[in-house]
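A short write-up of the structure that comes next.
Here the complex is missing a single protein chain, while all its other protein chains stay put.
Our next item is subunit A:
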Amino acid sequence: MHIPDGFLDPRVAGLFWLGSGVAIGLAVRRARGELGDERTPLLGVVAAGIFAAQMLNWPIPGGTSAHFVGGAFAGILLGPSLGVLAMTAVVTIQAFVFGDGGIVALGANLFAMAVVDVLVGYALFRACRGVHETGAAAIAGWGAITVSALVVGLGVGFSSAFAYAVGTTVPIMVVGHALLGLVEGAITAAVYGYVADARPDLVLGRSADEAAAPEVGA
């Protein structure tokens, strides 16, 4: 999912920087009112947990491998603003310290994993939680990663390095991540279910924090 440098045309990379800059800026503004002695440690722990979980590449026989991305999980547990901040920390550290994802491409990687994955996951969860809460977490994890893959497929597909083969890149990204996303959905649901059982007060919408978490608006 992490786009290296050289894959995106400068104008495409610039558009992604613009989009992620606006969204992260809005998230920072809205997060100010939400942070405190309860939510700030949760922000740190969720970000660190997602970094560590992303290092676990699940081997899938047939020569592929996938790792948990975690944007939807961050959005569900922390709400959209803090979720965007947590994923921004993870993706930025991965690029600058670990060389995972390029520096020019960082705007695109932030847009896909720290903005789209978080906000789509949060929106799907909110839309479906009335039917079944854990099921909603699974759908959020699966759906959000698939939409993020579509964004990456469009980004590289409209770049010269990929010969503008958007008709090739989009199906490969969307179908690939729709299948791998089943693992993402299962992990999102399992960890969400565990946290909701163990500490329902930490989960957004299970406590007075509901009012501090506005609807998706970024």
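Observations on the model:
Keep this in mind: contacts are C-beta pairs under 8 Å (C-beta built on N, C-alpha and C of every residue); 3 or more make two chains touch, one makes a residue touch a chain; residues count from 1.
One rule holds for everything that comes next: contacts and distances are computed from a predicted model.
This complex has a chain not shown, and the name its UniProt record holds, of "Nucleic acid-binding protein", "3-ketoacyl-CoA thiolase", "Exosome complex component Rrp42" or "Cobalt/nickel transport protein", is "Cobalt/nickel transport protein". Only one of the listed residues, A:Ala13, A:Ala66, A:Leu110 or A:Leu124, touches the absent chain: A:Ala66. Interface note for the absent chain: among A:Ala137, A:Met173 or A:Ala196, the touching residue is A:Met173. Listed here are the subunit A residues that touch the chain not shown: 1-7, 28, 31-32, 35-37, 39-41, 43-53, 55-66, 85-86, 89-90, 93-100, 102-103, 149, 152-153, 156-157, 161-163, 165, 168-169, 172-173, 175-177, 180, 198-199, 202.
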